[in-house]
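Only one protein chain is missing; all other protein chains are in place.
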Amino acid sequence: MQYRVAVVGASGYTGVELIKMLLAHPHFKISYISSSEGDESISALYPALSEIFDEVLQKTDIEAIKEKADLAFLALPHKSAMEVAKPLLEAGVKIVDLSADYRLKLENYEAFYTKHTDPKHLKDAVYGLPEINREKIEKASLVANPGCYPTATLLSLVPFLPYLDLSYPLMIDAKSGVSGAGKKCFSKTHYVTINENVFAYNPIKHRHSIEIKEKLELIAKELVDLVFVPHLLPITRGMLVDSYVLLKEPIDPLEVLQDFYANEPFVRIKSEPVDVKAVAGTHFCDIFARREGKKLFISSAIDNLLRGASSQAIANANIMMGLDETVALPKIAYIP
Amino acid sequence: MQYRVAVVGASGYTGVELIKMLLAHPHFKISYISSSEGDESISALYPALSEIFDEVLQKTDIEAIKEKADLAFLALPHKSAMEVAKPLLEAGVKIVDLSADYRLKLENYEAFYTKHTDPKHLKDAVYGLPEINREKIEKASLVANPGCYPTATLLSLVPFLPYLDLSYPLMIDAKSGVSGAGKKCFSKTHYVTINENVFAYNPIKHRHSIEIKEKLELIAKELVDLVFVPHLLPITRGMLVDSYVLLKEPIDPLEVLQDFYANEPFVRIKSEPVDVKAVAGTHFCDIFARREGKKLFISSAIDNLLRGASSQAIANANIMMGLDETVALPKIAYIP
Amino acid sequence: MQYRVAVVGASGYTGVELIKMLLAHPHFKISYISSSEGDESISALYPALSEIFDEVLQKTDIEAIKEKADLAFLALPHKSAMEVAKPLLEAGVKIVDLSADYRLKLENYEAFYTKHTDPKHLKDAVYGLPEINREKIEKASLVANPGCYPTATLLSLVPFLPYLDLSYPLMIDAKSGVSGAGKKCFSKTHYVTINENVFAYNPIKHRHSIEIKEKLELIAKELVDLVFVPHLLPITRGMLVDSYVLLKEPIDPLEVLQDFYANEPFVRIKSEPVDVKAVAGTHFCDIFARREGKKLFISSAIDNLLRGASSQAIANANIMMGLDETVALPKIAYIP
Partner (left out) sequence: MQYRVAVVGASGYTGVELIKMLLAHPHFKISYISSSEGDESISALYPALSEIFDEVLQKTDIEAIKEKADLAFLALPHKSAMEVAKPLLEAGVKIVDLSADYRLKLENYEAFYTKHTDPKHLKDAVYGLPEINREKIEKASLVANPGCYPTATLLSLVPFLPYLDLSYPLMIDAKSGVSGAGKKCFSKTHYVTINENVFAYNPIKHRHSIEIKEKLELIAKELVDLVFVPHLLPITRGMLVDSYVLLKEPIDPLEVLQDFYANEPFVRIKSEPVDVKAVAGTHFCDIFARREGKKLFISSAIDNLLRGASSQAIANANIMMGLDETVALPKIAYIP
């Protein structure tokens, strides 16, 4: 079975990662790629792909996508995404949206982003974290791909929710490679700013805070207070999220994780601290935890562009189209 | 006034940083440098210093130091340090020890390091954090230079101690450049391990935990529970310590910091998140804090080799010898 | 058709790269992996591969290899390689040797390495650069995999040999990522030595000089003088070789390259300077050239672990076993 897929906003990093995986996907054929300007070839933007994928980006055209695609991956900025998604959904095109536009409840979205222009579809959107939401994704026409930081954070915290003393805030110190900041050149992505440096940004106020909070509260069915502070690191790809939480009673954290993820091929539980190179280039999430008394430290590593965006999008699309979820999901890291 | 100073264990990174500053110090003259092997010149080990400082390292000889030095900086591994310090102190040589040997109470030292061979001098040792302990350092013959992580952590937390809800553990996520791991080549310092990577190490169990805990309890006069997790970063120098704590009541954190450090020229309070490049090459500690409700995030940046070791040792030596504390302390960062 | 392959010396970087590709190879089944110590699992050495390839390394045992393998990849230090190859060849096992042991004429090998212990097989060894030697590789039982620097250098220079003024030495400035220096921890691979640094090493005297010279002379059928200077760069993988040569007459260098490599799917000719990220993770060699008068500059980029070693070994093995040469050769770079 072959499905035609579009990649809208294919010129950015998550776009090119989607293309890289789709080239090896036996059931998804790239039928349409576009950007806002159009008229640039992927191999001009990414010489690495010359003689492999030399297609030219179209200027994003909704009618063309309706015609050419069974499913569209939207790798667009928030706000633009829902403007494109809305008519495509009306036309029956399945959507995996990599932006935040369909991830949150309306009131949270509007408090932290902007006025929502497609509340109708928002209410049926499914949050695309397969380990948590697989059954809903199967039936979804619209999947909101989680943010990178929330992916790593939720995968590490959800298993512990029943055991946490939620009268205390969850403290989350996150670290990401620079590819997470996108392709645009500005002072935070200038080599001289990042090299040999590390710093927090948007401490406490980062939009991924509300996404993490909302999803944890949905599962815990109680209020969850948290402090989330991201940092930029001088690496290209990779994300490490460290959480500091309190338990109600002592537990064996590795056992909790192993039980929760017993049948999950893409979550690995480690007895030594995880590192991002072991997952860079893959869909894996590696998780480590250590307890002392009721204090629990959890460390979670993913590839921010893959598990944090594009490979998770492929996983979601696989599920939506009734395919084996693991098809084309990369497993072999870029090591050494 | 000129004093003769020895640098014992001068071949490592903290040793060469001491030499770099001492070369510009108007009152300290380098009278003796040594390592365990001896017979290597500093400029052979560090070609950067050729034609600037071509002295040859002696093989460490206690009698020679007694003869040649008014004060000795010990840049030795723990255990070796106290073996060298003991006879020198007996002979009236002042000591600034960069190891952990004299930092802790006897029971804590022996629980986390090894049997102490100089408990007599240990009880008179002064913990060398000038902003906290200046008066004691003035009268000390033996100063225990704080660990790098504890320096950054204590400078950021001590001002808040009166306001913290210590029924909740302090969560401390620390990040350091690789120079902190020392000159020795092993897998954790191999370029291929570190580059493009980040990971926690010794989570919760790192020896600097007990140092931080002991000093906070000394000042707070109550028990302090904490979780300390260090990480290695792909940078050479620099240290960022992020603390996540709970307050008893809301306060203005920047005001608390500014009041506490009002007269401290080497602590800068920042209203934007700090970064390590702004302090790399200097004795500065930059601190940022942000509060939400009773949750407080504090971020503290230092140069791990300088404020975290060698420039703080120079500051302590200045105080011990009755000099202006700021002499020869570097202020101009290595930026851009 | 399935062949059983052994990877001898599988614990190093080229060994793990071989394993990564073999896992995806439809015709090669890994039947035996070993190291000198044995008894370590690949996923303990490389946590990235846990739950993907958890095999345990055997202690290298010639009899076992004879029994279990149709072809063996030797990722061993020079000298050890020929000691292992010799009995395996006698027993009819095909060999792809990644060391220098079978690359050179006897007199060159002995001048630059050590006494050769298997001159009998040496004389039938085939130099494994497919674009140049494909027909001989097809018939070979023993292929000597080229060195990394020679691969990038020869691919860029051989097309120009008929046009070069060989009365002038070829000047070759090469740059490599640190993975080329191997897994062993010593001062040249210490993070602090490499980070923020660049330097030449073994200028003029590097062993790859003689390999480049010998192969160029073999093709040109005249003496070739050259200066080869390698450098270490603060990157993990990637190799750039820049050559500065004189032509007999002006030519169109891109045309020469395009003609020479017209049917070569893994050599790409570029009209803008090449970069190593575009080939990192792949078997590609990207080549750029620019002429001014009779002066010619050629720049060639490869992944030092893949095209410079392991993927070229797979290509050679494919050819030796009569398979499609391109099977399992990686094409999708690790970008962004």
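When the chains are written out, they are named A, B and C in that same order, and each has its own residue count from 1.
Just so it is clear, a contact is a pair of C-beta atoms (placed from the backbone, for glycine too) under 8 Å apart; a residue touches a chain by one contact, two chains touch by 3 or more.
Keep in mind the model is a prediction, meaning the values are calculated, not measured.
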Q: Just name the one of C:E217, C:D275 or C:E325 that touches the chain not displayed here.
A: C:D275
Q) Considering the whole complex, which of A:T236, A:T282 or A:S299 touches the chain not shown? A) A:T236
Q. Going by the touch rule given at the top, which residues of chain B touch the chain that is not shown?
A. 13, 16-17, 20, 23-24, 46-52, 179, 183, 196, 236-237, 265, 268, 270, 272, 275, 277-279, 281-282, 286, 305, 331-336
Q. Residue-wise, where is chain C in contact with the chain that is not depicted?
A. 168-169, 171, 173, 175, 177, 192, 196-201, 203-204, 225, 227, 229, 231, 233-238, 240, 242, 244, 246, 273-277, 280, 288, 290, 292-293, 295, 297, 299, 301, 336
Q) List the chain A residues touching the unshown chain? A) 13, 178-179, 183, 185-187, 189-196, 234-236
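Keep this in mind: only the chains that are shown with their structure count from here on.
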Q: If we define chain centres by averaging CA atoms, which chain lands farthest from chain C? Would you check?
A: B
Q) How many angstrom lie between the CA centroids of chain A and chain B, rounded to a whole number? A) 40
Q | Distance from chain C to chain B - Cα centre to Cα centre, in angstrom | A | 46
Q) Tell me, which residues of chain C touch at least two other chains? A) 13, 179, 183, 196, 236
